[in-house]
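Apart from one protein chain that is not included, each protein chain of the complex appears where it belongs.
For clarity, chains are labelled A, B and C in written order, and residue numbers in each chain start from 1.
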Amino acid sequence: MHAGIEVAVPATRRNFSSDNVSPAAPEVLAAIERANGGAVASYGADTLSAELERRLCALFERPARVFPVATGTAGNALALSALTPPFGSIFCHEDAHIVGDECAAPEFYTGGAKIVGLPGAHGRLDPDALAAPIATAARMGQHACLPAVLSLTQATEAGTVYTPDEIVALTGLARAHGLAVHMDGARFANAVAATGCAPAELVAGVDVLVFGGTKNGAIAAEAVVFFNERLADHFTRRRKRAGQTWSKQRFLAAQLLALLDDDLWLRHAARANAMATRLAQGLSALPGAALVHPVQANEVFIRLPGRTVASLAQAGYGFYRWDDADAGQPHQPGIIRLVCGWDTEAADVDALLATAR
Amino acid sequence: MHAGIEVAVPATRRNFSSDNVSPAAPEVLAAIERANGGAVASYGADTLSAELERRLCALFERPARVFPVATGTAGNALALSALTPPFGSIFCHEDAHIVGDECAAPEFYTGGAKIVGLPGAHGRLDPDALAAPIATAARMGQHACLPAVLSLTQATEAGTVYTPDEIVALTGLARAHGLAVHMDGARFANAVAATGCAPAELVAGVDVLVFGGTKNGAIAAEAVVFFNERLADHFTRRRKRAGQTWSKQRFLAAQLLALLDDDLWLRHAARANAMATRLAQGLSALPGAALVHPVQANEVFIRLPGRTVASLAQAGYGFYRWDDADAGQPHQPGIIRLVCGWDTEAADVDALLATAR
Amino acid sequence: MHAGIEVAVPATRRNFSSDNVSPAAPEVLAAIERANGGAVASYGADTLSAELERRLCALFERPARVFPVATGTAGNALALSALTPPFGSIFCHEDAHIVGDECAAPEFYTGGAKIVGLPGAHGRLDPDALAAPIATAARMGQHACLPAVLSLTQATEAGTVYTPDEIVALTGLARAHGLAVHMDGARFANAVAATGCAPAELVAGVDVLVFGGTKNGAIAAEAVVFFNERLADHFTRRRKRAGQTWSKQRFLAAQLLALLDDDLWLRHAARANAMATRLAQGLSALPGAALVHPVQANEVFIRLPGRTVASLAQAGYGFYRWDDADAGQPHQPGIIRLVCGWDTEAADVDALLATAR
Partner (left out) sequence: MHAGIEVAVPATRRNFSSDNVSPAAPEVLAAIERANGGAVASYGADTLSAELERRLCALFERPARVFPVATGTAGNALALSALTPPFGSIFCHEDAHIVGDECAAPEFYTGGAKIVGLPGAHGRLDPDALAAPIATAARMGQHACLPAVLSLTQATEAGTVYTPDEIVALTGLARAHGLAVHMDGARFANAVAATGCAPAELVAGVDVLVFGGTKNGAIAAEAVVFFNERLADHFTRRRKRAGQTWSKQRFLAAQLLALLDDDLWLRHAARANAMATRLAQGLSALPGAALVHPVQANEVFIRLPGRTVASLAQAGYGFYRWDDADAGQPHQPGIIRLVCGWDTEAADVDALLATAR
């Protein structure tokens, strides 16, 4: 979502520009400290890495192989590289992070696979949009890339969530055509908190989930979770070769374990979601305001009067805006995105609302 | 243009599905035979390769470095790899051959650069469509690929041509933003023949042209022509490493020289263009017919009544059609593409027109 | 074998520097001319391509899938890309063409796999040299590339040949460790002619052979022959994406069919081999001469007195020499390579021998 203009950099008040501007949770720092005792086996052969795999298998109620990495871009690109040959195509929503926000990391990691962005209301792919290019590719044969992967983002880049039924419909279609399924779960916690579903329900038909930690209270930690274990063969080599294997790999596992303990990950996400709802309710009550997407997770996309946007920027709030065409005309309405983090406080939200009014 | 459905395979009458179904010209075969005397230096260090470079410099009225290869896909992908870093983006028309007809060859050769398809009427990019993503990328910084290349197709995939003024406008915009310019000239001859311009006029601001021979009477020969000589540094290594350097490289040069002799390339193109015009005139006079794009080169895109399309197919003519949705409903109108080659005869055209009537 | 110094460029007398300096055989040109009739289906869907596959299946007495390409570098690199993941390693003789003569084409096509050159007398790998790095890689796990491919060259870069027993020993070891087997057959014809074996015997345990035509009388044509048909899945996409699929693919098949007709390929190879033997016998009888490798195919590696080498160069014969250290000291002995082609005449050989004496 970096296609917008970042406003108020640096932010002098609460920075709503992303959930990755938040600090790490104290529980995460404490876990790193606990993991720091004595000489420990390198490159993932440590007990915390093993423990993390067990915990995620339990959480998702199925066998899985788990590979922590430091960034979501790495997790997504590595996972995709295990799902598609270089001559394959990856279908996803046209606003997906992998399309335009990762400087072609998926193309790099996959050796040049084709990412095909498809339309869909409110950030959600619809099955018909997926069926068409698969049919075209079948007709084109060698001239087109091999349809190889469906990539879903949960919660979506538009701050919405897929229901379990929608996931089943999409992953079912994918599997019927021989596609593997990747889920970008940078905000998977927000989707679980929003739907109240068991995590297992939200990954039906998914081959590999990138389970986000960084936006949700970690320093830098995501888990690549293969439910399709066969696809994980040689993944340690892929990760090593990408320079994504830490010699002190235990410090990645420790962060994610801290988030899983006592459901900290869900409590963080629930709070961020609640703050976004509070923000959406307050802002949408303003004259001239209109939500662009339903607010289902921790992001608010809203059209606001130009002077309101200007007031927020002047007050020092950080956020993104999309109104390139009239950047010089502050009285025109603009669309802005506000993101709440695990540490956003009601007071932050209320202060922004007061400014907006 | 393989996204359509190929009709009548194999064609039992004239195959209008592409200009690459045509044979090689007898002059090309004769040139190969002449080139076949005695032991000759390998890998491009032969006299014919040198002669070809001289001839193309003269034709384009400027210094250039010339590298023949066997296919247009290789020429385009190799040329692009010399113009963009792996983290760059290549802007082109959304229907360009490099977007969807080469099984991601440009992504392979460039190491994963991003191809960005842009809209534009009748296959021609318009400058405004180009300016927007360049501005967005500038704002996004490291999250977006570096705008690196403008790729134009002349004649376009829609069978239209850019005028010299349009080329100057687009290449000027590209250069103002630091982009290099590539021209896919698989049908460059048709564009020259259509406009009556000097070849030099049609490459103003172009850094590298892939000058097509295969569709115009060669067996398999295209010339990658660098007008920006600095960009050609190490191109012999790129070509060798791609397995595109023939040990008997003289046989590539010989084909292209045969086409340049006595303006055979222009005579071929002029004839193909004339046949397309004849075809367009005849078909567009039919009731219910409507040209989809102006016919400026050797391709005809036309909407025809369903029963006309069906008649052509039944008669055994080869062509492409785009009417997926109603494939089972022969009475619905459909869009078809008909391509004339260097060897298409007026009798071929007239026979088809008779069938269509 | 370009690591040597090419002598006498251009050669004013017979050029023995490589077998790729030879012209194409008249039968090959005639076949191209015959293939040039009328509009034909593009991209390999033609009857000659199908016929070539049938002929090679018969020749090798087993099912196979066949994909002609224009160059050996393309054939080898494409074949390897179908056998190894990007994180795999390819084991071969340290003098193999894929190690140092293709400007890293295999690395490009495979997405960065590791080529591991191993020692072996007279260009032939020995099984023990292969076993060691496989064991090391197993111990190193994710830090080392996955042992993926054994690549053999037949005839070897040293002008020797593997016997069927040697091939069985090496391919058996490879398969026992899960490696696929590639054979670089740029001079496969010479090996068949030299051993008198059935072609089938020389590919026991081989998954993919690149069957050379260019050095043996074609203009530019090699066939990638998959005996392991499963590995050929999607190979048309790999070839297309590499820009190695000709739209007029029939002209590649036609060349190879011409070589297969009436065993022309074997007659060419037998003659080249016989000329190399004649050359070796003559030269090794000179005082101070010593063969470096046994002469089993069409290449002669011989140490000669410095003044003999100098005489050959002055007389205008083309060849390679390896004596960097004493380039300025013409009286020191040097090692030279002389290659005979399908068109080398006894008179060429005898004239050179006369000069050498």
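In this section, a residue touches a chain if its C-beta (ideal position, glycine included) is under 8 Å from a C-beta of that chain, and two chains touch if they have at least 3 such contacts.
None of the values given here were measured: they were computed from a predicted structure.
Of A:A129, A:A204 or A:A220, it is A:A220 that touches the chain left out of the display.
For the chain left out of this panel, the touching residue among B:G141, B:G172 or B:G288 is B:G141. Listed residues B:G72, B:P86, B:G123 or B:G243: the one in touch with the omitted chain is B:P86.
Interface note: of A:C197, A:A242 or A:I335, the residue touching the hidden chain in the full complex is A:A242.
Checked against the full complex, the candidates C:Y43, C:F60 or C:F108 give a single residue touching the omitted chain, namely C:F108.
The residue touching the chain not shown here, chosen from C:S49, C:Q142, C:T156 or C:T245, is C:Q142. Take subunit B: the residues that touch the chain left off the picture are 43, 85-87, 111, 141-143, 145-146, 234, 236-241, 245.
Against the chain not displayed here, subunit A makes contact via residues 9-11, 14-15, 18, 20-24, 29, 32-33, 36-42, 45, 69-78, 102-105, 108-109, 214-215, 219-220, 237, 240-248, 251, 318, 341. Of the residues in subunit C, those that touch the hidden partner chain are 2-3, 5, 86-87, 89, 100-104, 107-108, 110-114, 135-136, 139-145, 324.
We take it that only the chains that are shown with their structure count from here on.
Both subunit A and subunit B are touched by C. At the interface between subunit B and subunit C, two copies of one sequence, more than half of the residue numbers in use are shared by both copies.
Chain centroids computed from C-alpha atoms place B closest to the centre of all protein C-alpha atoms shown. Relative orientation of subunit A and subunit C, expressed as the C-alpha superposition rotation angle, is 180° to the nearest 5.
Look at where the CA atoms of subunit A average out and do the same for subunit B: the two points lie 40 Å apart. In subunit A, 86-87, 111, 141-143, 145 are the positions where the chain touches two or more neighbouring chains simultaneously.
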